[in-house]
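For this view, one protein chain was removed and the others were kept in their places.
Residue numbering begins at 1 within each chain, and the chains themselves are lettered A and B in the order written.
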Amino acid sequence: MVMYPTRYHRPRDVCDAVRLFAAGEDATYLAGGHTLLPTMKLRLAHPSDLIDLCVLAELHGISTQDDVLSIGATTLHREVADSSVVRRWIPALAGLAASIGDRHVRNRGTIGGSVANNDPAADYPAAVLGLGAIVVTDRRRIAADAFFVSMYETALEPGEIIRRIEFPIPEQAGYAKFRSAASRYAIAAVFISKRGAIVRVTVTGAGSAGVFRLRAMEQALEKDFLPASVALSQIDSGALLSDLNGTPAYRANLIAVLARRALGRLGEAQSYK
Amino acid sequence: MVLVSLKVNGALVSREVEDETLLAALLREHLNLTGTHVGCDTTQCGCCVVHLNGRSVKSCAVLAAQAQGGAVTTIEGLAKDGILHPVQEAFHQCHALQCGFCTPGMIMAALDLIENHPGPLTEDVVREEMEGNLCRCTGYHNIVKAILSAARAMRPTEAAAE
Partner (left out) sequence: MLGERAFKAVGRPLLRNEDGRLVTGRGRFSDDFSLPGQVWAAMVRSPHPHARIAAIDPSEAMAAPGVLAVYTGADCRNDGLRPIPHNPVPSTRFDVKLTGRNGEAAFIGPHHLLPHDKARHVGEAIAMVVAESLEQAQTGAEQVSVDYEVLPWVADTSQAAQPGAPKLWDELPDNILVDSTFGDAAATDAAFATARHVVSMKTHIGRVTGVPLEPRAALGNFDAETSRYTLYAGSGGAVRQKHELAYVLGEEPERVRVLSFDVGGNFGTRNRAYVEFGLVLWASRKLGRPVKFRAERSESFLTDYQGRDLVTEVSLALEANGRFLAMRASNLSNVGARCVSLSPLSKGSGLITGSYDIPAATLRARAVYSNTMPTQAYRSSGRPEVTFAIERLIDKAARELGFDRLELRRRNLVRPEQMPYTNAVGSVYDSGEYEINMDRALRLADWQGFPARRTEARSRGKLLGLGFANYVESSIGTPKERADLIVRPDGIEVVIGTQPAGQGHETSFAQVTADLLAVPFKSVKITLGDTDVVSAGGGTHSGRSMRHASAVIALGAEDLIARATALTAHLLDVSQNDVRFEDGVFLSVASNRAFTWFELARHAEQPGLPDLLAGGLWVRRDNEMHTPVFPNGSCICEIEIDPETGATEIKRYATVDDVGRCINPLIVHGQTHGGIAQGVGQALWEHCALEPSSGQPVAGSLMDYGMPRFDNLPSFRTEIAEVLSPTNPFGVKAGGEGGTTPAPAVIMSAIEDALSDFGPITIDMPATPVKIWSAVHQRPTDKAAA
């Protein structure tokens, strides 16, 4: 449908963006727009003001310092996928970015937009949570474990802007997802990372409350970081989604299969359908 | 209302439009460039693909205002002096279109793939990278052939693997 009327703004900097947000009746930040604009076209969202964060160079870029890889909020999926820096230090993250949507979506979608939206089937939340990243906003630093609250819900306050996401560089990481034939979103996807003795296992696409950590599987993998350590019993199917794409039992099975496959090809992101 | 100025197919245009005007609507309704088509409402069909600053985008999910100061290329901007672009020519030679509705977006997507994909183009790569464009008529078989053919023509130094 035709979108309801709105007002478009190009802020001068982050402070200006925050000020514009506060001044609007019901403002929303605009990044890549590939979630917000379709939602507005379906008339499910009706923001009074759109504040375009992609005009702010300060939110863009990829860099490393010590053992942290930092990605600016308005960095495109394509840029993360193609970045020699990301491919060197966290290749599974580059592969994950390369698997988002399709090539046209990757030319517009941003990591900040994806993380702030927290779609229950989005890929980036699995990596952010799965690598124990820090979400750096205009006003604070939020640990990933505290950031994702429920589906489409994060710890961000109204008006808060993500500046960048800081990823501790793991020793190893892998990602495997199984996509719906229609939406091409994950029916289930598993991100696994190992840093020292710590293993993190996160699941997206399958949870009824969005991305989550699989603690039982983490513990098993901390003992023995091998596909054989993965067991169906580590997954509680009661908390899993049931829809046209999958029953809870099916999703639980997928999680186990995808976890093994991620472990079998660490340093890669695999996308099945 | 917002004043949007940008280059479209090499020519500078300026239009005052409603803030919520999509790039696809700017092209179709304000500039009368009806070659770019709208086929869905969930940003999934690819009929509306154009190039923005040298990269393929779905114009139904970009505000005209977001293209401010940029350069857009549409299907109408490919042929020069009546000579078809190699991708257009390849689609014609390979019968890669039937009803033609998906074709403009398909050609723009293919062009982006050929111009920007870093590695060699094989059938598998083409099928993988073109997943964002739907066609209901051709079953994709001939479009794959056309893209591989155009790639060979446009990347002569590279022997395209079959």
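Assume contacts are C-beta pairs under 8 Å (C-beta built on N, C-alpha and C of every residue); 3 or more make two chains touch, one makes a residue touch a chain.
This one's a predicted model, so the numbers in the text were calculated from it and none came from an experiment.
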- Just list which of the chains on display the missing one touches. A, B
- List the residues of chain A that touch the chain left out of this view. 1-5, 42-43, 178, 180-183, 187, 242-247, 249-250, 253-254, 257, 272-273
- Task: Identify the residues of chain B touching the omitted chain, counting contacts across the whole complex.
- Result: 33-42, 44-45, 47, 74-76, 78-79, 84, 88, 91-93, 95, 97-104, 107, 123, 126-128, 130-131, 133-144
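Everything below uses one rule, namely that only the chains that are shown with their structure count from here on.
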- Query: Just how far, in Å, is the C-alpha centre of chain B from the one of chain A?
  - Reply: 28
- In the complex, chain A touches chain B at residues 1-8, 10, 30, 33-34, 37-38, 40-42, 50, 52, 54, 78, 82, 101-105, 107-108, 183-184
- What residues of chain B sit close enough to touch chain A in their complex? 2, 18-20, 22, 41-44, 46, 49, 52, 55-58, 60-63, 65-66, 68, 109, 112-113, 118, 129, 131-133
